[in-house]
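Note that one protein chain of the assembly has been removed; the remaining protein chains are unaltered in position.
Right, chain A next:
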Amino acid sequence: MTDLVLSDFAVARGPCDVLRDINLSVGAGEFVGLLGPNGAGKTTLMRGALGMMPHRGQSSLSALSARDRARRVAWLPQAREIGWPVSVADVVTLGRLPHLARGQKPGETDRAAIDAALSRMGLDGFRTRIATQLSGGEQARVLIARALAQDTPLLMADEPAAGLDPAHQLGLMDTLAAEAARGRSVIASLHDLGLAARYCTRLVVLWQGGIAADGPPAEVLTPDLLARVFQIRAYVRHTDDGPICQPLGVV
């Protein structure tokens, strides 16, 4: 089952195309790492696919109604905004909004999804804490829990690992990989090639408005691609712990 299909997808900003001729299909169980240098169009691809930016070509998600889309895909934007000093539980409960009919209060299923999301992000003891008083990394985890609680087949996240300490970065990637293993699909833009190599089942590299490479990490992270797209050389090895990618220097 495919959760996202983009065909001949293009997004223009002013007269020039930021993205063009994008053909991408993401199915259940895939953990897609969206890579690319700054300005390659990672965020644009995801926001465009969600129908938040005008685009040409087809996106299976932007074709849906807002309400149906909210049940198909959870979106975690890069800006981590919590506007009011509400409790952690309240923030995570917002993820259930698409599943509630007008005037309906959260029920058993909703509470189960909220509890599961909180414990998966290690936030069991944070329930009643005021979200805005937490540290930046903790707020990031609260927002990820909110997206998990939305319980959608597809989860899209814009740099979810940014600003987390190493343990929580690894914990987050474990969580996302586990979500994918349970049959969801995950698309996350990442800058950390090491994390991407270790955890993602598939890497999509954006460069110069198109897809420069698309495949399993071992096939994508070649010295040639790293030099061409990222202008770096890196140590890439396949170990018992999975692929290792450690950038070494600028080309």
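Basically, a contact is a pair of C-beta atoms (placed from the backbone, for glycine too) under 8 Å apart; a residue touches a chain by one contact, two chains touch by 3 or more; residues count from 1.
Keep in mind that, in the parts below, contacts and distances are computed from a predicted model.
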| item | value |
| --- | --- |
| Chain excluded from display, named as in UniProt, from "NADH dehydrogenase subunit L", "Response regulator", "Iron ABC transporter permease" or "Monovalent cation/H+ antiporter subunit D" | "Iron ABC transporter permease" |
| Residue of A:A66, A:A167 or A:V250 touching the missing chain in the full complex | A:A66 |
| Residue touching the undisplayed chain, where the options are A:V18, A:L45 or A:A74 | A:A74 |
| Of A:N23, A:Q58, A:S87 or A:T201, the one touching the omitted chain in the full complex | A:S87 |
| Residues of chain A (touch criterion as defined above) contacting the omitted chain | 47, 50, 52, 66-67, 69-70, 73-77, 79, 81-87, 90-91, 94-95, 97-98, 100, 132, 143, 146, 150 |
